[in-house]
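Every protein chain of the complex appears in place save one, which is left out.
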């Protein structure tokens, strides 16, 4: 079931589109539910589909197409490091390696305590700040160095 | 018209056609995978790339509209180069396992690869493997073979009406799937097997049973609804192993329903009756034809000798061929018996004698797609007429047709319904009266109503809904062509089985007359119209399918009937047969429903016989056997012929079913006879009883999709689909609460002197005061399909 808070937020998104185009809000609805539940379970996707009155498979198509939806549980903090060309040129590899050694996991994995998930990401449209990472799809941290990473991790409770 | 040139041939093509349409018309082959003439254009496979003068890049023929003066090259170096490269891409991740693939030998990819593929692959990296899916009992999947053409996805969405498959993930990981563990439930799902150009979607029941080249392919007709779909049955070792559609644009286009596709499994059922059997006390004893027929004829003769022709009742399944029905009737008439009927699930015969001809659908099948407003009365559309429903769906989808539905069930027809009235069967009459009154009140339709009706309408109060529906149907306020109205009023199976069918019919006819709409009956069964035309009906004053049971006969001849599931009232038919001294059953199956019979004569299903069906649009279609009779079973018409001989009747010297058919049509061309006889008009209006009100609970006895006839009931894969919808007593939440019941609770459902225990189910699609209890073996202890019913908590 979607929480009242989620449906309230989804309703706000729905207002952006014509009344007969509820489907248009599916991306934000999935985002909202993911923000609340941490990831998108099959039930959550079905709930979103039913709330919007679209076929469940249509919502699943969307949830599996866009990178930032999580279809499996992730850690409390999902760290996505951009490794694309501009970041690569500015040693994002070093950042990834540093994170891997600090967290003891490889990219794509979650720490045993469920706190961190490490990801490699595609271009985030902020190449000027390379190398950079993204926490939980929202907080961008640019001009990373191993020292900055240490401070960042220390700050994530 | 536009002038274009394809491969040097100058041609004229219609404005708006695409290159591939133009080429297809000319018979110029352009390879394709994603394109399908009946589906939206996806242009994703890129196989159809062709060269077009003045364009630097090759263009997809399927998506490129022609323009005047266009010069197209489908076989030039540039075109072939593009096509070959696409083929190479398609093959890099496709398993090269044709020898073990079920599609082998009939694979579009294989066929085209032969023409375009390179002999050696340049791809040496790892190949993609896709997790397989289980999408139900009908369609087998091997998703690693999928080439992502999305035909299946588009079919289910656009034709099936519901998006049940999707392409999830992206890029190379894109894969076709249903939602998580869901199966595909569309009643048209089997068509995705035909659509899939590779072996990703194949027939589960057919899988591994034969290679395509081992199969004899024989044409036939569908026997499971009244559309007359054209089929091809594939036979190996005298067993039908597969059914596919034959393309017939004006009937089934290139589709068939799952019922038509998988019913063949019932032909190979273990329950097939292969030798004649006679009952001795409580024992069934196998016997030879001679003894069985002599036994049958002597018993019938005895009864007739004792009591006259009226001793006999003849019930013919509406799925019987015209020949079978005609001969059964002929036997009866020769014996001086008028009690013949094929309308086994009817209960209201008050219109008999009032018809001007044989009722039919009133138009042709493709016309339905062009309608812009349609009223459907008493039909569970998707169950009753799966493919006709698709035509209606296209009318809605492509022409924005307005559909109105009046029914006791609100099952989703998977199309937008503009107006609906969901009410109890009895209330339907009240609503139709409102509709009629509203219609007659619409100014521009100031036709006069017959005085008989006019009086009736005086006290009728028109609801807003009836007013709106009438306005829609009349095209009020719309820019419709009143001279050539594209509107229709159809009566469905549930209407025909309704105890007030005569009133529904009269009112529907009057409503359609007022707005100039086509009026028609969407017949049940494969051959209801044909048997009516062959007058397999009671003669004047004789007993009909119901009175034959209400006033039990001494002897019955049953032609292809499984009494308790094929008749309107199971209790009634079981009692009548139990009381009869002689019941002769011609049947393809050993059936517990035939426990009261005295002799079982093994007749073939229609696939092992020749014969004729007439569809609801009046199309006469004769067919020949696709397989030899199983065991000692014989075609029904032959058995009836011999029975006629043994009964000492004259006029039974037929050598072929063709001769019987000729006799039916009086030696004339069938079409000529048909067009003279099809007529939905009544000679005069019958009594219409307004203000029908019953406070009691009413049964809505629907015929489930896979309970429609004996063959379907024995098709295991279809039954697996049916098993997903358990038999329940369904009612809306309001009624459930009123009866103090919980959803899922066990209840005792009683009718007359019989009762069954079923789970109660909350189903808000059921009208107030109605309980939906389907017809099937499990509910065979009950009575009328429509009538009073009691529901109480099971003790």
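We just call them A and B in the order they show up, numbering each chain from 1.
Rule of thumb we're sticking to: a contact is a pair of C-beta atoms (placed from the backbone, for glycine too) under 8 Å apart; a residue touches a chain by one contact, two chains touch by 3 or more.
In this section, contacts and distances are computed from a predicted model.
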According to its UniProt entry, is the unseen chain "Hydrogenase expression/formation protein HypD", "NADH-quinone oxidoreductase subunit F", "Succinate dehydrogenase hydrophobic membrane anchor subunit" or "Heme chaperone HemW"? "NADH-quinone oxidoreductase subunit F"
Tell me which residue among B:13, B:47 or B:365 touches the hidden chain in the full complex. B:47
From the list B:77, B:125 or B:458, which touches the chain that is not on show? B:125
Of the residues A:46, A:105 or A:127, I need the one that contacts the missing chain. A:127
Of the residues B:26, B:92, B:285 or B:398, I need the one that contacts the missing chain. B:92
Go through chain A and note every residue touching the omitted chain. 16-18, 21-28, 30-31, 52, 54, 58, 61-62, 65-69, 83-86, 88-90, 121-130, 134, 137-140
Interface residues of chain B toward the undisplayed chain are 41-47, 49, 56-58, 60, 63, 65, 82, 85-86, 88-90, 92-93, 122-123, 125-126, 147-148, 150, 167, 169-174
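What we mean here is this: only the chains that are shown with their structure count from here on.
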Using the touch definition from the top, list the residues of chain A that touch chain B in their complex. 42, 46, 55-58, 60-61, 64-65
Chain A-facing residues of chain B, complex: 162-170, 177-180, 182
